[in-house]
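Up next, subunit A:
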Amino acid sequence: MNNSIENNQSTPVQNQTQGEDIVEVDGAAGRLDTGEPIIRFEKVVKKFGDVTVLDELDFDVRKGEKVTIIGPSGSGKSTVLRILMTLENINEGVIYVTGRPLWHEEKNGELVAAGEEHLRDMRKEMGMVFQQFNLFPHMTVRRNVTEAPVQVLKLSKEEANERADTYLELVGLSDQADKFPSQLSGGQQQRVAIARALAMRPNIMLFDEPTSSLDPELVGEVLNVIQRLAEEHDLTMLLVTHEMQFAKQISDRVCFFDKGKIVEQGTPDEVLTNPQEPRTQEFLKSFIEQH
Partner candidate 1 sequence: MLFGIEWDTSSNWAFAVSIFPILLKGLVVTLQATVVGFFVAMVLGLILAGLKSARLAIISWPAKFITEFIRDTPLLVQLFFLYYVLPEHGIVLPAFLTGALALGVQYSAYLSEVYRAGIESIPRGQTEASRALDLPPVRTFGFVILPQAIPRIIPAMGNYLVSIMKDVPVLSVVTVLEMLNVAKIIGDRTFNYLIPISMVGAIYLILTIAASYGVRYLDTHLPKRGIPLR
Partner candidate 2 sequence: MDWNIYLTPLLQGAWVTVQLTVYSTILGAITAFVFGVGKLSDNWFYRGFSICFIEIFRGTSLLVQLFWLFFALPLLGQALGLDFRMAPLVAGTLALGFNIGAYGAEVVRGAIQAVPRSQYEAAKALDFTPRQTLRFISLPQAIPEMMPSFGNLAVQNLKDTALVSLISLGDMAFRAEQIRNYTQDSTTVYTMLLFMYFGMALILTGIMKLLERSVGRWRAGRA
């Protein structure tokens, strides 16, 4: 098995044959032994100053699993996603993504803190959709989607544009390709953000409260796209959200986080409809009252 970066980048494009899954094709995921989780958190501790946000967290995600993370603010749920996306470091513990350590590297059989090269390599496994969309305002929709494939994956402009067309169609915005983000609604911008992340062909998609900043009437169009992704593709997805109904519809597993630990997890039916733990019950109760 060839682990070089070049191989990983060229594989997706060259393997683009008729009918093959356009959303996730990557040699790296095949590196896992069957049964090995695609994400593994081992006793991970994360502190911001004196505040412990993740408290010796153990957390696994299987390949292709759709996991929703719920919990009160400050519970660490967004932090889990941000750590995976290498936006935040960890204080203790080890994280494995597709079998390789994320924030560490193996040097002479030992685990040392990861260098920038390693992080840049690992980032390619993940794509992230942010609460505030974070589109590049000075670029058209098309440019937003093609810029990273061209500059980071070193694709040609034609290949990148092909990908852009594919993913913009997936999110239903093919006709907006030449507009600037400021000309689009919030829902449209978020859908572009999803296409932009998908265009990098990550193995894992991270959604950090993707609809929390949207006007209520725009939430549906974004959730529809995410649902289609979940149902029609084999992508591993981690979703942080307050949309409980939606979580029930698409998740294989729901995790309730509180104070940096997983309090309860299970199928949507188990956690959302019949929560066992008192804290889970309390959290969901306030939810039903407010929403």
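In this text, a contact is a pair of C-beta atoms (placed from the backbone, for glycine too) under 8 Å apart; a residue touches a chain by one contact, two chains touch by 3 or more; residues count from 1.
Selection rule, in plain terms: all candidates are chains of the complex that A comes from, given by their letters.
Because the structure is a prediction, the values reported are computed rather than measured.
Peer 1: Could you check which of 1 or 2 is in contact with subunit A in this complex?
Peer 2: 2
Peer 1: Spell out the part of subunit A that touches candidate 2 in their complex, as residue ranges.
Peer 2: These residues of subunit A touch candidate 2: 85-87, 120, 123-124, 126-128, 130, 132, 134-139, 147-148, 151-152, 180, 182-183, 196-197, 200.
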